[in-house]
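Working notes, beginning with the structure itself.
A single protein chain has been removed from this complex, and every other one stays in its place.
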Amino acid sequence: MLFLQVLIYGVILGGVYAVMAYGLGLIYGVMRIVNLAHGAVLMLAAYGAFVLYARWHINPLLGAFAIVPVAYVLGRLLYRHLVLRVAAGPPMAAMLLLFGVGLCARNLAYLAWTGDDRTIALSYGLSTIDLGVPVPMTRVIVFAIALATTAGLFLVFRFTHFGRAVRAVARDPIAAELAGISVPAMSARAFGVGTALGAVGGVLLATLYVINPEFGGPFLLKSFCIIVLGGMDSMPGILAGALTLGVAETAAGVYGGAAWQDLVSFLLLVLILVARPGGLPSLVRS
Amino acid sequence: MLAVENLTKRFGGLTAVDGVSATFAAGSITAIIGPNGAGKTTLFAMIAGAVTPTSGRIVFGGRDLTGRSADQVCRAGIGRTFQVVRPFWNLTVRDHVRAARLFGSAGTEVPAYAPRAEVGPNFSLGTNEVLDMSGLAARADEPARNLTLADCRRLEIARALATGAKLILLDETMAGLTAEETREAIALVKRVRDTGRTVILIEHVLPAVTGLAERALVLDRGMVIADGPPRDVLASAAVKKAYLGEE
Partner (left out) sequence: MTRYALLAAVVALVFVPVVFGPQASYFTRLAVIGLLYVACATAWDLVGGLAGQVSFGHAAFFGVGAYVTAILVRAGVPLFVSIPPAALAAALYGLLWGWPCLRLRGPFFAIATIGVGEATRLAALLWEPVTGGATGLTLPIGRSAPLVAYYLALALAVTSIATAMLVRRSRLGLALACVREDVDAAESIGIRSGWVQVQALMISAAIVGAAGSIYARYLFYVEPGDVFAFNRSIALILMTIIGGVNSLWGPPLGAVLFLGLEQVLAAWFPSAHLGIYGLLLIIMMLFEPRGLTCLLSRTSRSASAA
């Protein structure tokens, strides 16, 4: 029974984690840049959801429709005015720049909302659905949205021009350029979409966790863990990695205690980086 | 000097090198030619220790080097250049040569924290000798990023030489050079061979192949399809078909 509970909760968590990590994976896949500002994106989106909820009582899951486009625009602006200028240099320069952006965002959050914890208490907060084990309604709805997002992404990547262009650039930028795809334009769009996806993740996480300016940090690390597990630029890999982390974390929390829960993502990250940098896909291939 | 036995490399579903066997005599110059994707660079990578063979053996000077790492292979006496030049961009020419002398097969007796000292005998060359031989003496104190492509290729050869290597693998050294530069490069490779070293070169530039090599090995789709004096090999029907396709 406990095992079933771990499995179900783990998968639900994993689904949300996947949405959280897609944006990071997309940006890395297209530009080979690790977006260290990703945590800030999650955090700001979470605060956005909170503000909409606290001020105007808008359900955050609806509020996402406002937050996500804003995130897309901000992402493109960030790319065009800052990232682009360092994209040609050593990869660490872009990473450190984005890290700096993340620091600024955190400071802004402290100034705007102080370090106090904020929560979003949804109306269906305590009701549960019985899936063999009682699962809070909030989690079920959030998981459904995560599933829908994943499905949507899958469709976009398979059937739209944008999706195919992204996959081409991720595979081989030079060949993509030769095939007529403008890599700089794709990069800008990918950065925007990556930020928007991060915003979706942030909103979802905001309904489940306590929000404060340090919100982004642990989730950024978990996002790294997931994309490394997932082979860095493969969307199905990211989903698999997210599910793995979700289940592993839940299991650690249940069998080991809250402290082990946090440790799991770090340990997994270092372990995979060291043992199999290709992530789960490389395990499957060999 | 060098013998590869049934060397094979598979990457997932793709077999890049398929059961290649060959021996290379000391002091010889052999060219490895073949269409793109034939597995030439992969073969080099295996010999140089950058890639582990899926199966097969590499025997150098009587020692089994199969599966050894790149730095171990270098210390055993094999040096290489890269298809796309990879110098140490921010280091000077002189530093390239010094580093190669310190860490290559000639430098193994020097203790770890010694200041950058000059080292001795036995297939090893002095820094200035290497610089003179490769024609880089005038540019010795310039960083690699200021060099032309031709000079970068010279630098890579100088670097490989300076390690004290007895066998040098040259990967498309003539690519992208003008006619004049190609002539100079050919002369340099001849000087290298004249020091008693063995040379194996991958080349697409045919004058280099015919002008330098005593023997040509043709690779196509990972397998050796011809082996002999360059002129004969280039005239053979099988080789023509590999390069040009069916008539």
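Each chain gets a letter, A and B, in the order it is written, and its residues are counted from 1.
Assume contacts are C-beta pairs under 8 Å (C-beta built on N, C-alpha and C of every residue); 3 or more make two chains touch, one makes a residue touch a chain.
What you are looking at is a predicted structure, and each value in this text was computed from that prediction instead of being measured.
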Touch criterion as defined above, residue of A:27, A:122, A:243 or A:269 at the omitted chain: A:269
Residue of B:5, B:95 or B:214 in touch with the missing chain, whole complex considered: B:95
Residue among B:70, B:140 or B:223 that touches the chain left out of view: B:70
For chain A, residues in touch with the removed chain: 34, 82, 85-86, 89-97, 99-108, 110-111, 217, 221, 224-225, 228, 259-260, 262-263, 266-267, 269-270, 273-274, 277
Footprint left on chain B by the chain that the document does not show: 48-50, 69-71, 74-75, 79-80, 82, 86-91, 95, 98-100, 102-105, 107, 110-116, 159-160, 162-163
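Definition applied: only the chains that are shown with their structure count from here on.
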Chain centre separation (chain A, chain B; CA means) in Å: 46
